[in-house]
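Quick one: structure below, then a few questions.
One protein chain is absent from this view; the other protein chains keep their places.
In order of appearance the chains are A and B, and numbering begins at 1 in each one.
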Amino acid sequence: MPDWKKAAYIAAQAADARVNVELEAEGMTLNIGPQHPATHGTLRIVCRLDGEQVVWADPMPGYMHRGYEKLCEVRNYPQINTLVNRIDWLGSFCNEVPFILAAEQLMEVEAPERAQWIRTIFFELGRQANLILFLGDVGTQLGAITPVFLAFRDREHVLNMIEAATGGRFHPNFDRIGGLKDDLPKGWLDETVGCMQRVEDFCDEIEDLMIGGTIFQQRTRGVGVIPAEVGLEYGLTGANIRASGVDWDLRRDAESPLAWKSADWKVVTHPDGDSFARCWVRLQEVRESARIVRQLCEGLPSGPIMAKVPKIIKVPAGEAYVETENPLGVMGYYLVSQGGLGPFRLKIRTPSFNNISIAPWVLRGVYVPDVITILASLYFILGDIDR
Amino acid sequence: MTATEAPAIEAGHHQRILDGLRRSLGGALLDSVLERGDLWVRVERAAWHQAFEAGKRQLGLTFFSFLSGIDWQPAPGLSGERTFKGEEADEAEESADEVAEVRTGIAGGATRFQVFARLYDVRRHVGVTLKADLDDADPRIGTVTDLYRGADWHEREAWEMFGFTFDGHPGLRHLYLPGEFEGHPLRKDFPLLSREVKPWPGLVNVEQIPAHLDPKNQPAPPAAEPAPVDEAAPAEAPAPAADADGGAG
Partner (left out) sequence: MGLVEKGLLPKPLTKLLNTARSYSLWVYQWGLACCAIEMGAAFGSPRYDVMRLGVIPFPASARQADFVCVSGTATDKMAPPIRRLYEQMPDPKYVISMGSCANSGGPYWDSYSVLKGVDQIIPVDVYVPGCPPRPEALLEGIVLLQMKIRNEDMAERWRGEPLVVRGGLDHGAVPEEKKVAVLKTRKKNPAPA
């Protein structure tokens, strides 16, 4: 055999051998964030990969830490109301409510019935504003660009309603200790009922376009399953825990002065606990929320909207903890007062903090594209994690 | 399940939890308060882990809500009081005795630092707040991450913000703050330097218009000639008042 033929034969054998040998490689460290289109803000997740699978994942929050608890110690109650809006910045009114309720509990002041009903309406509008954006955003993170434009378009209708009554698109700063800042403008209730029709149309459109589609289902079904016991240990709340089958919704289960029990609506749960379940539960929550707003608008009682409270608010000494079912989960304020103009200590229990603390557990062994899917379905807002 | 069918929160559950904790802890349960539909329990430091174990395994408190700390040292300069008073009042305050007594809250407490946590039962819808006093010089307590995995991040945050050490925690490292941060921000003796440098002026917070842009200082425009009155045009009817339907939408 001529030399060149021999050399070619040997080279071919060597090439074959290289392909068949197990490649020993080090794992790669992938840094997602803090600036990343798929995180709802500045969350940094460091993942250690073995090929395409995640070996461990370490979320590092704190890029939006503004020091709320310390700031609240140096402010008085009206100032805190303004500040607290900005924790969950999509459904802002919902952040004010548990804080106001805690202060009212300590002051032993009860807002009049009309104020409680209107608070509930705004709470649900905040929930819709928040979850509509979630439905659009979850599409973006899975690669579907259109839903987010639809979401922003339809969210404008809800924001219009909030702005018409409070003056602020989000961050309404409308709740006051003892009631509300202002009454509703004339014609607002009818417009809001009309707006709910648009919200329900949006839900149908998104279901048709995205959630019911094959691509979405294949990417989210069975991905990131969280069993109920693990979820409860980590403190998951809201749609995350309801998607794991736990039938728990503070609007129905806790004593609250707000008017949720005056409307007829259901709590939606899903047994699977995967990413699809979480997205689907939130979609249904928007629909139920529209139902609630419709019923409350139609049955709104008349009356005053503000109880008698002193001009300068001083909450008597004591401790109170009030939690409500916010769009992201259960949000609670532990208010420690020593009779001053501001609280002595305000511990803010935010839902996203617990929701994202499960990330190291749920992201183990998961493929890299599924990391984004799972984070999208867990749904957190950075202001909520970092406070 | 509709809202009307939900079971009401039974009154005896808080008492049941309290009795269960008392049975498990005995004398280590220092104080308890049951008021306004909520339960607070203060336990001895050594019995912290035991209380959580009793809560999780026997009393059905499977949900871990949060864990944090309170610094009971009074800091009059920090509270919202400072925002309303002017400069004269600030000077008067400084002469007063600033070191007041440490007053602790519900369920008492003997020390400056307290750790508190909240557990919840999702089936019976009752919760309990557990508190424990910590040593002022060396605030440390056992971890509960083996019982509730969610406590991991909460304990890291408490370490970061207050300086509490949790024995047995897998790794106490910074959660929110950058690695080089010094100090524990939520302690009452951690000052907010921006406020020291420039105290909040309170109600007066509008900056004056600079003199050269103030319309009062601008030269007055030459007096305009009165427009010739058109006597032939009929007087305009006043514009209709704001629409009776108000600002809809």
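Please note the rule applied: a contact is a pair of C-beta atoms (placed from the backbone, for glycine too) under 8 Å apart; a residue touches a chain by one contact, two chains touch by 3 or more.
The structure presented is a predicted model; accordingly, all values stated were derived computationally and were not measured.
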(request) Could you tell which one of A:13, A:29 or A:82 touches the chain left off the display? (result) A:82
(request) Pick out which of A:32, A:49 or A:90 touches the chain that's been left out of the picture. (result) A:90
(request) Can you work out which residue in A:30, A:46 or A:71 touches the chain that's missing from view? (result) A:71
(message) Residue by residue, what part of subunit A touches the chain that was omitted?
(response) 34-35, 41-42, 62-67, 70-71, 74, 82-83, 86, 89-90, 133, 148-149, 152-153, 155-156, 169-171, 382-383
(request) In the full complex, which bits of subunit B touch the chain not displayed? Write them out. (result) 176-178, 185, 190, 192-195, 200, 210, 212-213, 218
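We adopt the following convention: only the chains that are shown with their structure count from here on.
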(request) Give, as an integer number of Å, the spacing between the C-alpha centres of subunit B and subunit A. (result) 20
(request) Going by the contact rule at the top, pick out the subunit B residues touching subunit A in the complex. (result) 1-4, 6, 9, 36-38, 40, 62-66, 68, 70-71, 74, 78-84, 103, 105-106, 116, 118, 122, 125, 129, 147-150, 152-153, 161, 174-178, 185-186, 190, 192, 195, 244-249
(request) Over in the complex, which subunit A residues touch subunit B? Could you list them? (result) 61-62, 65, 67, 69-71, 73-77, 79, 105, 160-161, 164, 185-188, 190-191, 229-230, 232-235, 241, 246-248, 251-255, 260-261, 263-267, 312, 317-321, 323, 330, 332, 334, 336, 338, 340-345, 347, 349, 353-354, 357-358, 361, 386
